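What follows is a single structure, written as C-alpha cells, with notes after it.
Only a single protein chain was left out; the remaining protein chains are all shown in position.
Letters are used for the chains, namely A and B, taken in the order the chains are written, and counting of residues starts over at 1 for each.
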Amino acid sequence: MVDSIDSNDGIFRTQNLNLYYGENRAVKDVSISFKKKEVTAIIGPSGCGKSTLLRTLNRMNDFIDIFSTKGEIFFQGEDIYRSSQDVADLRKRVGMVFQRPNPFLKSIYKNIVWGPQIHGTKKDLDELVESSLRKAGLWDEVKDRLNDLATNLSGGQQQRLCIARTIAMKPEVILMDEPCSALDPRSTARIEDLIGELRKDYTIVIVTHNMQQAARISDKTAFFYEGELVEFGDTKSLFTKPKEKRTEDYITGRFG
Amino acid sequence: MFHFLKLIMRSLLKRSNLFKANSIKKDWFDSFVKGSLGLCALISIITTFSIIFILGKETLLFFEQVPIGDFLFGTKWEPLLEPQSFGVLPLISGTFLIVIGSSLVAIPAGLLTSIYLGEYAGPRTKAIVKPILEILAGIPTVVYGYFALTVITPMLKMIFPSIEVFNALSGSIVVGIMILPMISSLCDDAMSSLPRSLKEGGYAMGATSFEVVWSILVPTALPRIVAAFILAISRAIGETMAVVMAAGATPKMTMNFLESIQTMTSYIVQVSLGDTPAGGVEYQTCFAVGAVLFVMTLVMNIIGRKFYKRFNLEIE
Partner (left out) sequence: MSLRRRRLTEKCFKIATALITWSSIAILGVLVFQILKEGMQWVDWQFITSLPSRKAEKAGIYTAIWGSFYLMITTMLFALPTGIGAAIFLEEYGGKSRLSRFIDVNVANLAGVPSIVYGLLGLAVFVNLFGFGRSVISGGLTLGLLVLPVIIITTRGAIRSVPKSIPQAAYALGAKKWQVIFFHTLPYALPGILTGVILSVSRAIGETAPLIIVGAAAYVAFVPESLLDEFTALPIQIFNWTSRPQEVFHSLSAGGIIILLSVMLTMNSVAIFFRHKTQRSRNG
C-alpha cells in the first residue's frame, strides 16, 4: 500500500497511528514518513482526517478534550507524545500556518518578534523582522509601516505575515493547513510561489483539498480517504500513474 | 372519495373568502396591536424622563436653599444636625473608598477567575464553577450585609483589633464579592468571543497559556475587559444595603479603611429610615444626592458601553 519508505529517514514518522475523537476513529492505522526539506502534500475529500493528522504533528489537538491517539509519532526520532515532551518546545520547532490568516491584534513588527521573544531571543530583532518578511515576500510592501496594525493588511498579506511569523522562530518543519482556502487566486499564486522558495530551507507538510495545488507545489503526495492512507508517493507518479483505484477516481474527479 | 375531497376543497375556499372579507378589519386590528405594544415600549422612555425630571426638580428646589457650590465642594455633610451643612464631598469620598476597596478585591480576582474558566478548567469544573458564580451574583444584597456584619467584620477584628464595628474595609470586601461574578462573567465572554484561531496562532508558536493569555487574549479583548471593569464599578457605586449594614453612617473624608464612613446610597437610606416629611430640605437632600449618584452611574455605563462597541469594531 505504502511504497518504499526507509523508516529512519523521515524527520516526522508515524507508526500505526490511530486518532480518535471520542469513539470515532478519524485516522486509521497510518504509517507515513515526511522527509527533510521536501514538500509533502496531503490531499483527500473533506472529513478524510488529513487536517486531524496535521494538527497532531504539533499537538494542537491537545485542546480537544475528547481527542486521543494510539500508535506512535516520532519527530527527529523522539515520540512527541511521551510524557517528557515539552509541547511549547515542540511547537517552536514545528511551526503552523492556519486556514484563515490569524495575525495578532498588534503591529506588524510585534507579530513577527512575539514568537522569538517568548522563546528568549532578545538581540537583533530588527534584522530578524527584515529577514523573515523578506523570506515571506512581504518586506517591500510593509517596510514603511511596520508599526501599523497587522489586522489592517489584506487577507493575502496577512497570510504571508503569518508565514513570516512562523519563519521568524526558525522552525524545522512548517505545517500548513489549507493556507490558501480563504484567499483569492492572486494571493494564492503568491503563497504557492513562496512555498516554492521555502522548500530550500524547510520541511513543509501542507494539507490541501485543491489537487492542482498539490500537483504544482509538492514533491510527495499522500492521498487520504475516510481516515486511511490510500496512497503515498512522488507527486508526479501519483498524479500520472496512480496505483490505487480510489486515488485514480479521486484525482480524475469521480468523487470528492 | 373524490367527491369527498371536492367537498373539503369547497369548504376551504369558502373559509378563505370569509377571511378576505374580514381583511380590512384585521388590518385595523394589526395597527391597534402595534399601537398598544408601542405604548408599552414608551413606558421605558417615560421612566427615564421621570427619573431625570424628578431628580432635577427636587435638586433645583434644594439649590434654592443651599448654594450649589456649597453642595458640590463642601467638605462637611451634616444635614440632620443643627447647624446644617451640605457639602457632599464626604459622601462622595465614602463612596470612592468603597469603590477602590471593592475594585482591589474584585478586579484581579474576577479577571483571574475568568482566565481559569477560559484556559485551565475542564468542562466538568466549569459546570460546577459557573452556576456557583451565578448563585453568588443572585444573592440579595441584604444577605451580603448580614454576612459582612456577622462574619467578615469579626474576622477583620482578629487581624486589626482597632477596627470599628462599622468600617469601610468590611463593606469593600463584601461589595467586592458581590461584583466579582459580574467581572468574571463579562471578562470570560470578552475572551471567549475572540476568534479561536487567535489563540491557536499563539499556541502554535510554542507559547504557554500564561503567554497566550497576557500577550494575546487580554490585550486583544482589552476594550471589553475595561468595559467590564467600568460596569462593575458603576454597580459598586450604586450598591446600597451591604454598605449600609457594614460600613456605617459617619460621613467623613478619610482614606482609612478601618473607620466608619458613609456613602451616598447609605445616606439616602438613613434619611428614609427616619420619618422625613415630603418637601423639607432633608427630603430634598436625598434627591440631590440621588442626582449625583444617577449622573455618575449613567456616565460610567455610557462609557462602558462605548468601550464594548469599540471592541466589536476591532474584531471585524
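Here are some notes:
The working rule: a contact is a pair of C-beta atoms (placed from the backbone, for glycine too) under 8 Å apart; a residue touches a chain by one contact, two chains touch by 3 or more.
The structure presented is a predicted model; accordingly, all values stated were derived computationally and were not measured.
Of the candidate positions B:Ile68, B:Ala127, B:Val142 or B:Met255, contact with the hidden chain is made by B:Val142.
The omitted chain makes contact with chain A at the following residues, 86, 88-89, 118, 120.
Chain B meets the missing chain through residues 16, 19, 26-27, 29-30, 33-34, 36-45, 47-48, 50-51, 54-55, 58, 108-109, 112-113, 115-117, 119-121, 129, 132-133, 135-136, 138-143, 145-147, 149-151, 177, 180-181, 208-211, 231, 234-235, 237-241, 244-245, 265, 268-269, 272-273, 278, 286-287, 290, 293-294, 297-298, 301-302, 305.
Assume only the chains that are shown with their structure count from here on.
The centroid of the Cα atoms in chain A and the matching centroid in chain B are 47 Å apart. The touching residues of chain B, counted against chain A in their complex, run 122-123, 195, 197-198, 200-208, 211, 215-216, 219-220, 314-315. Considering their complex, residues 58, 60, 63, 65, 87-93, 95-96, 98-100, 102-106, 114-115, 118-119, 151, 162, 165-166, 169 of chain A touch chain B.
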